[in-house]
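These notes are about the structure you will find just below.
Just one protein chain is left out here, and the rest sit where they should.
In order of appearance the chains are A, B and C, and numbering begins at 1 in each one.
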Amino acid sequence: MHKLTQEILEQTITKRANATHKGDYGRILIIGGTEQYGGAVIMNALAAVNSGSGLVTVATHPSNFTALHSHLPEAMVTDYTQDLTAFITKADVVLIGSGLGEQLAILTATLNSVRSDQILILDGSALTLLAEHQLDLPDARIVLTPHEMEWQRLSQIEIAEQTPAKNLAALATFKPSPILVLKKYQTEIYTADQVFQLTIGGPYQATGGMGDTLAGMIAGFSGQFRTSLEQAVLAAVYAHSAIADDLARERYVVLPTQISAEIPKLMHDYANKKLTNL
Amino acid sequence: MHKLTQEILEQTITKRANATHKGDYGRILIIGGTEQYGGAVIMNALAAVNSGSGLVTVATHPSNFTALHSHLPEAMVTDYTQDLTAFITKADVVLIGSGLGEQLAILTATLNSVRSDQILILDGSALTLLAEHQLDLPDARIVLTPHEMEWQRLSQIEIAEQTPAKNLAALATFKPSPILVLKKYQTEIYTADQVFQLTIGGPYQATGGMGDTLAGMIAGFSGQFRTSLEQAVLAAVYAHSAIADDLARERYVVLPTQISAEIPKLMHDYANKKLTNL
Amino acid sequence: MHKLTQEILEQTITKRANATHKGDYGRILIIGGTEQYGGAVIMNALAAVNSGSGLVTVATHPSNFTALHSHLPEAMVTDYTQDLTAFITKADVVLIGSGLGEQLAILTATLNSVRSDQILILDGSALTLLAEHQLDLPDARIVLTPHEMEWQRLSQIEIAEQTPAKNLAALATFKPSPILVLKKYQTEIYTADQVFQLTIGGPYQATGGMGDTLAGMIAGFSGQFRTSLEQAVLAAVYAHSAIADDLARERYVVLPTQISAEIPKLMHDYANKKLTNL
Partner (left out) sequence: MHKLTQEILEQTITKRANATHKGDYGRILIIGGTEQYGGAVIMNALAAVNSGSGLVTVATHPSNFTALHSHLPEAMVTDYTQDLTAFITKADVVLIGSGLGEQLAILTATLNSVRSDQILILDGSALTLLAEHQLDLPDARIVLTPHEMEWQRLSQIEIAEQTPAKNLAALATFKPSPILVLKKYQTEIYTADQVFQLTIGGPYQATGGMGDTLAGMIAGFSGQFRTSLEQAVLAAVYAHSAIADDLARERYVVLPTQISAEIPKLMHDYANKKLTNL
């Protein structure tokens, strides 16, 4: 098991080339947020935009449009009950599942529409729906971001039995082979043949929405740092907790939205290798 | 009468253990907020989330969903006119009454649904409804947070007559025995056999919503520091005014939302015993 | 003509007594804000709450509730097309007119409901409606806050002719005798027999909503500093521009909402006579 260090940030977060435009930094489509769980997609989007995504569209319940725009006029919105094919077609990255609740039809329509060159991140309710309805994964570049209970539902491995060996074996049964971000104390990231472990972060992150912010960062990083999806995911996971650790120097609990606000500064510091403060 | 000191914070606010998750820090259900008084539950929720609650759900009038999410995407929402049984079942702490107005049916349904192992905090309109309709308290771990007039309605003791002895006697008639937070100049907290007095705080707190923030902090602390409900309540009351005192060093009036924003820093300082600044 | 100095702040803004509560600091009712002009009452309310008002209720078009609560959960709301009598009865101060548009019926109902012991502040559209419909002022403690064009409509004095002598003469025809805040370059404040002039402030304040913030401050100060309505109005006018001057040290334009955010600090400094920075 490889322990992640700040090297992953130094390798991944590079200075942007001058003659580039927003299309170079990822078109992200976020799908989720029932009327009850609208905050989840707001946190997804805050994380993606602050990670440097070029264009972010949020497909959600219309009752969430105003709160999203109150936080983030930078994002576009659309009603998730309408046909999303045109939006999916234009996206580099699709993140579905945060606060999606029981919206099975939206999930299946999305699974049916993504292309093999697209990155598809499955989070939260999407993972529970996948497990409950035994849905197949589409041919795409897939990232799964379950916590331990969601992984139990997906893999049939009880939490107490979730060892790296068993997790790798279970992951091998998924086609196509996804990247697995198993959220827990010392989060583990699985690729087809490697396991990485996060050794930073802490219990000040134990608050609702923390995973929604992480999913948004994974979307933002993977749409932007395109040489390696694995590397982008690892960097997002590490950056998320590195910011939390920094904020926790003076806070007992760290709110997900506070993490998003700090992303541009952390990325700047790593792109410029000014690491003294982190 | 015991005077509260910062010792209560030192005793109560402890460092979090590493391998913990949001379920360890309290599932809070906040019920309140008519169309007119929606701000009350927003202030409840800001206080609870900033106090470190793991998961906060707000059951309120749907017209309040957007403003709540504009402040706090970290919270989940649900319509308080729908059946709340499933939400109550999952909660560690139920706070009902801030801005609840005349919603008697919601109060009685809640009183009928709580379990004996749950903490039930009754605030604001819930206290007036209790008194007006002579409702029985359910078998639960109860905290009452009246101001003097609400306590008069509940106890039949005129404000001028509200002495510790009379208040204790009145409290003894409630079954099960609640903790009473009697909000006033030098707030008093009553358990079955003890009286504690707050000697900090000041008139810069004399603004609408201050009590809603306190109720949210009591919910947050009691869902999180579970060894003693009494201690959690005392710590929340003390912390609320300690922050106000600190903010009042440069403000003539302290807004409730400003107090919530400072909770994570105060808790950090006490968990780490860095008290120089408070 | 008396030139206002910071002495008016030193005289007016006093330390609060300890055993006081929110009822001692003014119950303010703000009436205004059509669907188009909802921002006006948001700015009223931000100014009133930050000035230290005990309780603020905003009667406005329901489409404005959410944006108001996004700024200020501390305020309560109600639909201004409903009967406001009960709200008016409980108020110490009624501010009507900011963004009120053509809502004549709401204005006349309010004029018919206020009592002689209440403070009634007439701003913006209320002043235009007063002039257009030649409405009588009710028996109350009245403050008028017109800009020069609104004063022309009310007094029939062309702007170029608005001299102190003529203004005083025109004011004498109003029954009961109001306080007039004539907003202009070097704003003038008229009582029955005196004229005060503001010599601070500047063109960085020339932005929409500045007057709504001033009206909210007048409401906040007059509900709180009750020994003299005249003194409270003068202090609010002076404080509003003193804050603007301070912010303009590093801003080309000062937004109304930025002024409100600074009120608690200015009031603290004057209550404590720490004037070095202003």
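What we mean here is this: a residue touches a chain if its C-beta (ideal position, glycine included) is under 8 Å from a C-beta of that chain, and two chains touch if they have at least 3 such contacts.
All values reported here derive from a predicted model rather than from experimental measurement.
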Sole touch to the unshown chain from C:Gln6, C:Gln197 or C:Thr257: residue C:Thr257
The one residue from C:Thr5, C:Asn18 or C:Gln36 touching the chain left out of view is C:Gln36
Where C:Ile28, C:Val49, C:Ala67 or C:Ala232 are the choices, the one touching the absent chain is C:Ala67
Hidden partner sits against chain C at residues 35-40, 42-43, 46, 63-64, 66-67, 70-71, 147, 184-185, 202-204, 206-210, 248, 250-257
Those residues of chain A that touch the unshown chain are 13, 16-22, 24-25, 49-56, 62, 65-67, 69-70, 72-78, 263-265, 267-268, 271
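The definition used in the following text is that only the chains that are shown with their structure count from here on.
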Given over half shared residue numbers means same and under half means different, the chain B/chain C interface is different
In whole angstrom, the CA-centroid distance of chain B from chain C equals 34
Chain centres from averaged Cα atoms put chain A and chain C apart, in whole Å, by 49
So chain C residues touching two or more other chains come to 66, 70
